[in-house]
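With one protein chain held back, the other chains of the complex are shown just where they sit.
So, chain A:
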Amino acid sequence: MTTDIKAPQARRRTDTRIWLRDNGVYVAIAVLVVYNLAFTENFATLANLNTQLVQVAPVLIVALGMALVIGTEGVDLSVGSVMAIAAATLPLYLGYGLFPALALALVAGALCGMANGTLVAVVGIQPIVATLALLVGGRGLALVFADGQLKDIRNPEMLELGAGKALGIPYIVLIAALLSVLVWLLVRYTTFGRQLVAIGGNRSASALAGLPVRRVLMLTYVISGVLAAIAGVLATARLTASDPSAIGNLFELSAITAVVVGGTPLSGGRVRILGTVAGAVLMQLIAATLIKHDLPDSTAQIVQAAIIVVAVYLQRSRSAGVA
């Protein structure tokens, strides 16, 4: 009936909450930037800016895929392991040149995504369980590929990808920015993006409206896998070594954090790409700020945890706040 009508006080409270949920992450970034400009030495330098952005880029790229998966009411826990698989694949084929090696690393990511997608969309296993399998098994697989060894990267093009710049901006940052724009366009303007959001919002209604539910879910996990592979490649290039036992460790959690802090609800039906970018940047900024002020890593973790709790609190379903 007249559920669009809410009591004024309740409405005001909800409106504030919704505004904070949607924009809190930007406010937090602004506050931190202002603080750092005032109190942190060497903050406003190009070198520092580049360092921070290079550090955040792999997490951000993984988070873009995670945002899509979470939009379907799923989650992809395997992204860190997929990064490791891509990293392990790379040195095996670098002998044939950069592009074949890159292509195969991305194909490996796509195959991982396909495996996840099959379990979720065709077999019907819950995403958290389906992708847990690859989280555990994927890293093992990566270590098998790499013979359990760290391998130095000596391919000059690959090293250039990790350290090079265009117009003063690192390639890694440019790639992350480009991917962010592409994924944003994908969500906003394509049939696939709109169908993804609809399926996350109400699976059964979407199926009855004739949407290709399985195909959309499958493609979503494949995109997540490919993005994770790209992140794995870039992390390897920056590290100048393929280290399958360390690359991508706990990245699934950082990515989920970026997505949630950016205002994408875990309940699906909504994907915020700009928010996800901001979420990743915010987490990086918090860590950087505390480190620059000589506070230990553990403090950063506690602060980040607090931010996550606030973000989740702000996302309580609309109806929970007002009866």
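In this text, contacts are C-beta pairs under 8 Å (C-beta built on N, C-alpha and C of every residue); 3 or more make two chains touch, one makes a residue touch a chain; residues count from 1.
One rule holds in what follows: contacts and distances are computed from a predicted model.
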**OP:** Choose one: "Ribose transport system ATP-binding protein", "Hydrogenase maturation factor", "histidine kinase" or "Glutamate synthase domain-containing protein 1". The correct choice is the protein name in UniProt for the chain not shown.
**Re:** "Ribose transport system ATP-binding protein"
Original post:
Of the residues listed, A:136, A:181 or A:209, which one is in contact with the missing chain?
Top reply: A:209
Original post:
Of A:25, A:61 or A:197, which sits in contact with the chain we cannot see?
Top reply: A:197
Original post:
If the missing chain were put back, which residues of chain A would it touch?
Top reply: 1-8, 189-192, 194-195, 197-198, 201-202, 204-212, 269-270, 318, 323
